[in-house]
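With one protein chain held back, the other chains of the complex are shown just where they sit.
Now for subunit A:
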Amino acid sequence: MPPATGGGLAESELRPRRGRCGPQAARAAGRDVAAEAVARSPKRPAWGSRRFEAVGWWALLALVTLLSFATRFHRLDEPPHICWDETHFGKMGSYYINRTFFFDVHPPLGKMLIGLAGYLSGYDGTFLFQKPGDKYEHHSYMGMRGFCAFLGSWLVPFAYLTVLDLSKSLSAALLTAALLTFDTGCLTLSQYILLDPILMFFIMAAMLSMVKYNSCADRPFSAPWWFWLSLTGVSLAGALGVKFVGLFIILQVGLNTIADLWYLFGDLSLSLVTVGKHLTARVLCLIVLPLALYTATFAVHFMVLSKSGPGDGFFSSAFQARLSGNNLHNASIPEHLAYGSVITVKNLRMAIGYLHSHRHLYPEGIGARQQQVTTYLHKDYNNLWIIKKHNTNSDPLDPSFPVEFVRHGDIIRLEHKETSRNLHSHYHEAPMTRKHYQVTGYGINGTGDSNDFWRIEVVNRKFGNRIKVLRSRIRFIHLVTGCVLGSSGKVLPKWGWEQLEVTCTPYLKETLNSIWNVEDHINPKLPNISLDVLQPSFPEILLESHMVMIRGNSGLKPKDNEFTSKPWHWPINYQGLRFSGVNDTDFRVYLLGNPVVWWLNLLSIALYLLSGSIIAVAMQRGARLPAEVAGLSQVLLRGGGQVLLGWTLHYFPFFLMGRVLYFHHYFPAMLFSSMLTGILWDTLLRLCAWGLASWPLARGIHVAGILSLLLGTAYSFYLFHPLAYGMVGPLAQDPQSPMAGLRWLDSWDF
């Protein structure tokens, strides 16, 4: 390490060797640590009762798993009505069973699994999942809840094994397992039909397999090495396939892999060919494999959902042609636009919808008091427009006239079919976007004024060409003001039925907001052609559905005067989420972390940062640490560091997000933070014990500390368990309530 100047910015040779020296580090970390490390790997000959320790190790794991399953499955059927977001995800499960197409902002894997679980457990997809509080009655819902609880139960053993591997200490692992088992929040979140248990299952699985594969680093290309490496890839695909939050764990695994490769690359005993092999293996297992699986989930998704459903309008016309039941499916319509055709016009920007008008007027004070023009995502007869010549009002469908095609550059008029008003614009400001002009419906029975004239243009085509249905990208240019018809994508207030604003924009920049295509086309005088040529290829569908999802996600904006959850609320457990029930007569479930666990976690992060920096500075100053302390510091810095990185990656990005946030977004980060707590307290207690000379006493301190933490957590769970398993009776202010005296913060409302 060159000791100077800017050089260090780019170097990371400071980074100690890791992974392959795992067992050695553990041996240095004190006698009992070493014993446990030995217990872990039965191959290694050890003093004393090796078999007994192995049995004990398995027994503990079994105990932890059992306890986790028991708590998660206890009273799983209560309450027998829809809780919170079950109304969404249960409904989406039903959509898979009924094979109707829908739109959601999350990737499909989670909902597909829920649907599969429901299907296998005999749920027939007939329950409507209308709103929280609806009774399930005879419908079978336990299969779906059971599946979520099953995945949620694995979190605890996964965390246990991860911590065991990182710290080589049974007590740290036990502590972590206890924190997670006894956390009411994790428990509640695992008991319902939600995406979160599935997401967290995959996140923890990825973390565990990454850690396992790191500790196989001394046996590269062996069977377990390949197994854990590919399992990491599979879990990553799973995590990303459930929610985009899975990107954070991908980032973590990515950083870990880069560090790992950098280390291997600097090992001069390895030839470049070997390093190349390492690189290829990781590319295969961590990039190619997850991508293939992720794409496969989408392929299954599109294959299963083959019927038209509520999500059609979010997608482009070409996409809709795939869905049976959609009027574009197997449809045959006239190819070229002609005067007199009845058409629907769809915006090319995803999730904007069709040009729409209805009999309601713009309210007083908002531009001219004329008929509203909006965009609307759903199919509706009010989306129909008739394309007419600007100067005659004669019926072009009169059989005595010859067919005349609309050409690029023509001056046209668009008449709303239902109300016979013309698409119109003028120098009034638009309702939401003040710098644009208002667009209205104007005129009586098609007679209006010159402000109804639009020039139709095909983007990037020559003048005089015909206009093709679905395939031509067209713009409407207002003749008088020279502005372009577009949609700003802003939601109109109540008076506009919360449809989207349509404006005429004077800025002639070419954006998708102002480009349209013709979707439905009815003209009895023209021959129909089949639309099969339009079938989009799979990569196109994949890309489009991602665009729609991303837009949907960023469209979930909080409103000004509403209470919203802020990321800084979360670690301090400031406020929970009502899953079910409000009044004292209801069966209430309240998603709230066990405050003892959460506040301990918060304290641990602060303590970790403090102790971590003290150790790092001491090492940088060249202090000579005794072997045991050095071993423990390595555990703290490396193991703890990995977990802390996980917490950081799963928490801080939320501060940058503009969308609506909820309390449950914190739970993946909370898993990492609990693991950190386990590692930290175990290490600190060991360090503390080491400081106090004689070792029976030291051991005593360590055991007593861990035990008191375990018992404290368990007791707090005993206090707070009604939050998760359900409360009836008076609210917590009432001294009669089961939760009396437990409302430690005013902001909790149970």
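As a working rule, a residue touches a chain if its C-beta (ideal position, glycine included) is under 8 Å from a C-beta of that chain, and two chains touch if they have at least 3 such contacts; residues count from 1.
Criterion: contacts and distances are computed from a predicted model.
The subunit not displayed here is recorded in UniProt as "Dolichyl-phosphate-mannose--protein mannosyltransferase", chosen from "MOC2B synthase", "Dolichyl-phosphate-mannose--protein mannosyltransferase", "NUBP2 factor" or "Probable DNA primase large subunit isoform X2". Contact with the chain that does not appear here is found for just one residue of A:W58, A:Y507 or A:W568, A:Y507. Touch with the chain omitted from the figure is made, among A:G365, A:P539, A:P696 or A:P735, by A:G365. Considering A:R75, A:K435 or A:R659, the position touching the chain not shown turns out to be A:K435 (whole complex). Across A:Y574, A:W690 or A:Y725, the single residue that touches the chain missing here is A:Y574. Per the touch definition above, the residue from A:D165, A:D584 or A:D749 contacting the chain not shown is A:D749. Residues 1-10, 262, 265-266, 268, 272, 363-365, 433-435, 493-495, 505, 507, 559-561, 563, 574-575, 582, 617, 620-622, 656, 658, 747, 749 are the ones on subunit A that touch the missing chain.
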